[in-house]
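What follows is one structure encoded as structure tokens, with my remarks underneath.
Note that one protein chain of the assembly has been removed; the remaining protein chains are unaltered in position.
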Amino acid sequence: MNSKAPAALAVVLALAVGGVVPPAGAQGPIRVGASLSLTGTYAKLGNYMHEGYKLCAKEWNAKGGLLGRKLEFVVYDDQSTPATGVRLYEKLITEDKVDAVMGPYSSPITEAVVNVTEKYKKVAVSPLAATTSIFKRPPDKKRNYIFMIISPAEVYLEGLVDMAAKRGLKTVAILNEDTLFAKAAATGAAESAKKRGMQVVFQEGYPKGTQDFSAILTKIKAANPDVVAASTYFDDAVAITRQMKELNVNPKMYGLTVGGDLPEFYNLLKQNAEYIYGATQWEKTLPYPGNKEFDANYTKEFGREPVYHSAAGYAGCQVYFEAVKRAGTLDADKVRDALLKLEMRTAFGDYKVDEDGFQIAHKMVMTQWQDGKKVIVWPDELANGKARFPMPPWTGR
Amino acid sequence: MKRALAVVALLLLAALAAYPVFGTGYGVRSIQQIFMWVALAGSWNLISGLTGYVSFGHVAFFGAGAYTGAILVASAGWPWPVAALAGGAASMVLAVVIGYPCLRLKGPYFAIAMLGLNEVLRALVSYFEGLTGGGNGLSLPTLDAAVPIYYVMGVLALAVTAMSWLIVTSRFGLRLMTIREDEVAAEAMGIDTFHHKLGAFLLSAVGPGVAGALTARDQGYIEPISVFPLAVTVTMIVMALFGGKGTVFGPVLGAVVLFIAQEIVWARYPYVHPLLFGALIVMVVLLMPRGVLGLLQQRYRLPRTI
Partner (left out) sequence: MNVVTPAMLGQVIVSGILAGSLYAMVALGLGLIFGVMRVINIAHGPLLMLGAYTTFFLTTHAGMNPFLTVPVSMAALFVVGVVLQRGLVFRVVDAPELSSLLLTFGISIALVNLAQLTFTSDLRAVEYITGSWVLGGLAFSKPRVIAFAFAVGVTALSFLLLKTTRLGKAIRATSQSREVAMVCGVDVGRIHMLTFGFASALAAAGGALLAVIVAIQPEMGGVWTFKSFLVIVLGGAGNYPGALLGGLLLGLVEQVASLFLTTQLSEVVAYVLLVLVLLVRPSGLLGGRQT
């Protein structure tokens, strides 16, 4: 009986103290939670995105924070798996009780995680989800709190098709990795081509991890297309390019989705990378406001140049904080309204969404390797060079 | 002693049943995962622990159940509990189809065949994209069923464990273990080894099938690579092995202990946790092939049927 009294007193005191001290949220930092792919398949790109988030938070903190409070990111590793991402967002929202969340890396993980953020009605700006179907849903399954930053997968190769159509080319061959993003890009390219009166003479998907493209390229060669569009990731891009040379597949234009724009692409392929088109969401040479500063600050902070994943993470975070600032509160519905109305140009490009949170303003650009340099060749208003056409046969170089 | 254990067990069950009321969303999901692993490890134990036939592609049943359940919910609008049962049924059918030819194979060949099976299913799912969404994955209508699924998964874990207990304490189980010890002798004694193996294989497929369908509903989105990974098979094997394969509660112990260990390790050492997992596997295989319960059984003369 006696031993219980001090314990009871302690409990009462604790409650009293807890009641007197205001809840931490009101005074402490704004904690923004996210689960990112820090290990696993998407590790490299997930880490770049993380760096974008970090730089953005640092810059806002230097200018006094948001709503008078400092910003702090709480980041967990989802190991590049959707299932883990789902659990982590539950943890962030229900246990860590973060004030806000930002999206994870990649479409599959975003698609899985969205169910959690919608359940708890948390606004989630998703900087690196490019799949239309995440945002565009039938009316009874609408999602209200997610917002897209980058251009959707379907328009990745739009520039390639546009340039080809303008030159009067007629036939397109498409190959893609059989995964969510790559398929969407391929489908988009095919539709785009058909709309412009071009004929899709070949379209086939290949399983992830394929290293030998002889059969696919043999079929493509037999179809003799003017344009080859490959919806790939980096390692496939290298293999496909090398094997195109080996099998002497010579389209007039050859473009890639992911990987064609990375510096490593040229380093690995050297001469063989010339004339190849790449699609990118962002280049550091683009004339967007704050772009040069972003490039300089990022390079200083992380010791290397930014790629578009970092820029997208940075921009997504900027957009979200700006919306919160304009709404004057962290309340999800008010911030949501602010995001729906917001039109903004960041170092990454334009932001404007439709009523589904789907990105409608951001533009993809197409690059081409010319003399070892990456030149922006499309769209005209953002280009800093002219495309070299046609691609000469492999053996002629 | 037995009564004390029973009381503790009942209290534990009551606590687990009450947890969702005062636990966090994350806690509910985590415990639900533990239930899932108990069901998976326990199911694997039914075929491989008892008969000695190593199913190295057991996650194939999980994936098959996941896709069956997901397709029924997304395309045919079935309610998810029924779809989950259908997932279990589909896995049973798959087990018969695969078991008939493959259970005639000897040890290592059976293991390789099961490994190949997993990959065939993954490739087939990718191919029949009209039905399964292929590489795009399959998205289910949004539904927050985390708490009901917690309960159902819990019931599944109980069911698998109960089934395990029933089998291990029965003549059927005894015959399975005879097959494990010496199949030729078992045949000589008149045991119809093939049908016994097939029966165990069927029963071992139901748990993963239902668990797969439930997981698909819970995640709301599945894609081929995430429901057919080899790592899941290996994890359920290591859990069963750690706890004690061939026992009833070994897989339960293994699932709980290893899941918690994994969570702690992964939170602290994200970049090296595969290495640590690999080291764990090596350790378990080399140092404690009989598992914790196996060791205890030997040391303390515990009954065979725990």
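By written order: A and B. Residues from 1 in each chain.
Note that contacts are C-beta pairs under 8 Å (C-beta built on N, C-alpha and C of every residue); 3 or more make two chains touch, one makes a residue touch a chain.
Quick caveat: nothing in here was measured; it's all calculated off a predicted structure.
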item	value
Selected residue (touches chain absent from view) among B:Val96, B:Ala123 or B:Ala185	B:Ala123
Touching the absent chain when the full complex is considered, from B:Leu16, B:Val54 or B:Val292	B:Val54
Given B:Met36, B:Cys102 or B:Val252, the one touching the chain that is not displayed	B:Cys102
Contacts of chain B with the absent chain, listed as residue ranges	48, 52, 54, 56, 101-102, 104-109, 111-113, 115-117, 119-120, 123-124, 126-127, 230, 234, 237-238, 241, 271-272, 274-275, 277-282, 284-286, 289
Touching residues (missing chain, whole complex) on chain A	43-44, 178, 204-207, 209-216, 218-219, 222, 234-235, 238-239, 242-243, 245-248, 264, 268-270, 272, 394-395
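Keep in mind that, in the parts below, only the chains that are shown with their structure count from here on.
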item	value
Inter-chain centre distance, chain A versus chain B - centres from mean C-alpha coordinates, in Å	36
Touching residues (chain side chain A, partner chain B) in the complex	38-39, 76-77, 79, 81-83, 86-87, 90-91, 93-95, 108, 111-112, 115-116, 118-120, 133, 141, 143, 177-180, 182-184, 205, 207-208
Touching residues (chain side chain B, partner chain A) in the complex	24-30, 33, 123, 126, 134-137, 139, 141-142, 144, 146, 215, 218-221, 223, 225-226, 266-267, 270-271, 273
